[in-house]
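Omission of a single protein chain aside, the complex is shown with its protein chains in their original locations.
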Amino acid sequence: MPDITTIIAVIIMVVKVVVVTQVIFSLPMPLTWIERKIAGHIHVRLGPMRVGPHGILQPLADTIKLLFKEDITPAKADKFLYKIAPLVAMVPAFAVFVAIPFGGEFIVPFTDKVFTLYISDMNVGILYVLAIGGLSIYGIILGGWASNSKYALLGGLRSSAQMISYEVALSFAAIGVVMMTNSLSLVDMVKSQGDWFWQWNILYLPVGPVWFVIFMIASLAEINRIPFDLPEDEGTLAAGYHTEYSGMRFSFFMLYEYVAMVTVSCLAVVMFFGGWSAPIDFREFEVLTPITSISWIYGLFGIFWFVSKVAVFIYFFMWIRFTLPRYRYDQLMTIGWKILIPISIFNILLTGLMRIWA
Amino acid sequence: MEQIFFYIFAILAVASAIAVVAAKNPVHSAVYLIICFLQVAALFILLRAPFLAAAQVFIYVGAVMVLFLFAVLVLNVGKERLGEQIHHQSVIVIPAVILLLLMMGILVAKGRLTAPMGAFTEKALEKNTEVIGKMLFSKYLFPFEVVSVLLLIALIGAVALVMKEKGSQD
Partner (left out) sequence: MGVGDLINRFIEKALFTDFVKGLTVTLKYNVSRSITMQYPDKEKWIPYRRWRGLHTLNRDEKGRELCVACELCSKSCPTGCITVIPMEDDTGRGISDRVARVWKIDLVRCLFCGLCEDACPTRALRLGREYELSCTDLSCSVRQREELLQPQSIPETLEGGVVAAAKFVRTPESIRVAADLGKTKKRRL
């Protein structure tokens, strides 16, 4: 019979997992609305306006529509893989959030218990996130293959080639950050960056910004967003890998794309922008000195800073989407293999030298 | 508790490994191989080697299998027909496999198939990644370098092969 502390720990863990999953699961709904609004305003339009005030209920209407749509399976599709592919894409996208720290830890008021604002602090956190996040690609490849349609197959093929090319650059960027912070754990990664904004990895001059740019480009390609959204290039491939999907299965793919965008934003914040730490160390001011780094106020403000930084990144991704046109396939390969990888290798050397001498 | 998990993962790994060979459609084979790799990664975690597990998923499942699938999809390998490849080989193969399994069973039963426990205690393996890194760059530096050079040779070889073909076509 396990003792009471173990049971409480398990309950807290389960509650955390449920809360995080629910939040992440419901995030794509507002995000679709925000994306359409941003698209509208960048095009000097208004975006959704008719369902609810400023169209805020539009995602709800879309969900109802998708729920009631017929779930079509093409006649000659590989039935099992076709049906399971959207789930294969979606589940890893959620599993990633186990390792992502949304905040530090704080002591629960009136007790001496420490409450952590992350589900688990893995000592291979960054590897876990990249590895599990990479599994989603199978949903796209298998979905594209199983629907037995030329457009879907080409979309799946493109996404696999793109994934192989950019996974390398993405891992190099991760290696760079690991070298700068001396740890594979995402929590330690944040803690090793200081409390002032010039101590963040992005300003670890001169290599920090370069790693950040490499990370951003590679992750844009990994999550199939414009300008690298060739797997779902509607100009040449109808709708790409999800051409044959409809209803909820289609929305699972959409869910995956938005969750992947949130994941990448979280990773960028954790790896380069100091995670949950505020840009200015408020504890330096005399009034606020009683707030220690383990008080609950600091912990909750950590979540605020983390979420606002992630929001900025999500806006940035949407902003890019309506600024840049799509790359051609050969340009995509050129950027991946001939530009990003040589720069990364050179940058690893530079980072190593800086770690030795600085 | 851990034993139960071990048996779950091990049985799934073996079953999916058999399915890789048995599946007629190459894409299905690839999917079974992915499942097999994932089970092996889970076994690594049970062995207190999270770094190896993550590397297994990252490299084998994340990159190598994507490449496999890419090749399978590009080449459009059709469904394999049983019997086309196996020309009465089964007559010899099945007794051979049974014999092998019997031998392994006897060895396990007699306790001959054992390996010494690793030098690292569970406490030392808390910093699993560090341990692996230190071992790779100190004790096993030479094999590590040899493997790296081997991989580099393979890489350059692949490039050289493609270049040659291109030149002859012109």
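By written order: A and B. Residues from 1 in each chain.
FYI, a contact is a pair of C-beta atoms (placed from the backbone, for glycine too) under 8 Å apart; a residue touches a chain by one contact, two chains touch by 3 or more.
Only a predicted model underlies this, so the values are computations on that prediction, with no experimental measurement involved.
Colleague: Just to confirm, in the complete assembly, which displayed chains does the hidden chain contact?
Modeller: A
Colleague: Among A:45, A:150 or A:355, which one is in touch with the chain left out?
Modeller: A:45
Colleague: So which bits of chain A touch the chain we can't see?
Modeller: Touch with the absent chain occurs at residues 38, 40-46, 49-50, 213, 319-320, 322-324.
The criterion applied here is as follows: only the chains that are shown with their structure count from here on.
Colleague: Taking each chain's centre as its mean C-alpha position, how far apart are chain A and chain B in Å?
Modeller: 29
Colleague: Help me check something: in the complex, which residues belonging to chain B touch chain A?
Modeller: It is residues 25, 27-28, 31, 34, 50-51, 53-55, 57-58, 61-63, 65-67, 69-70, 73-74, 126-129 of chain B that touch chain A.
Colleague: In their shared complex, at which residues does chain A touch chain B?
Modeller: 78, 81, 122-124, 127-128, 130-132, 134-135, 137-138, 141-142, 145, 153, 156-157, 160-161, 163-164, 167, 171, 184
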